[in-house]
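What follows is a short report on a single structure.
With one protein chain held back, the other chains of the complex are shown just where they sit.
== chain A ==
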Amino acid sequence: MAETNSVVLVSNDNFQFVVRKSAATVSPAIKSMLDRRSNFAEARENKIVFQNMNAVILEKVCEYFYYNEKYRDAKDVPDMDIPPELALELLMVADFLHT
C-alpha cells in the first residue's frame, strides 16, 4: 500500500477510525507498528486492529491523539473531557499504547 497520511484504526467491534498518521504516532506503540522497516502486516496494510479496545474507547483514544497534537506546544491547555465510567479502561489503554 502506498504511503498515505492517514491510518485506519479498527476496534474489536469492527468500527474503523481513519486518523492522521502524525496524530496517531503520538503513541510509540502505534509508531513502531507502522514502521515500514520492520514491515509487519499493519505497516503493509496501513490498518491496525486493536483486539482489546471497543469503539467507544478507541474513539476517545483518537480524540486524545488530536487533542495531543493540537496542544502539543501550547500552554494553559483546557482539560479534555473524560467520562468517569471510561476512566479506568482508558487508563489501561493508555498504558498499552504508551501515551
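Operating definition for what follows: a contact is a pair of C-beta atoms (placed from the backbone, for glycine too) under 8 Å apart; a residue touches a chain by one contact, two chains touch by 3 or more; residues count from 1.
In this section, contacts and distances are computed from a predicted model.
Between the names "Anaphase-promoting complex subunit 11", "Actin-like ATPase domain-containing protein", "Glutathione reductase" or "Cullin family profile domain-containing protein", the one given in UniProt for the chain missing from this structure view is "Cullin family profile domain-containing protein".
Interface note: of A:Val7, A:Ala24 or A:Ile48, the residue touching the hidden chain in the full complex is A:Ile48. Across A:Ser6, A:Ser32 or A:Asn54, the single residue that touches the chain missing here is A:Ser32. As for the chain not pictured, it touches chain A at residues 28-29, 32-33, 35, 37-44, 48-52, 64, 68, 77, 80, 82, 87-88, 90-92, 94-96, 98-99.
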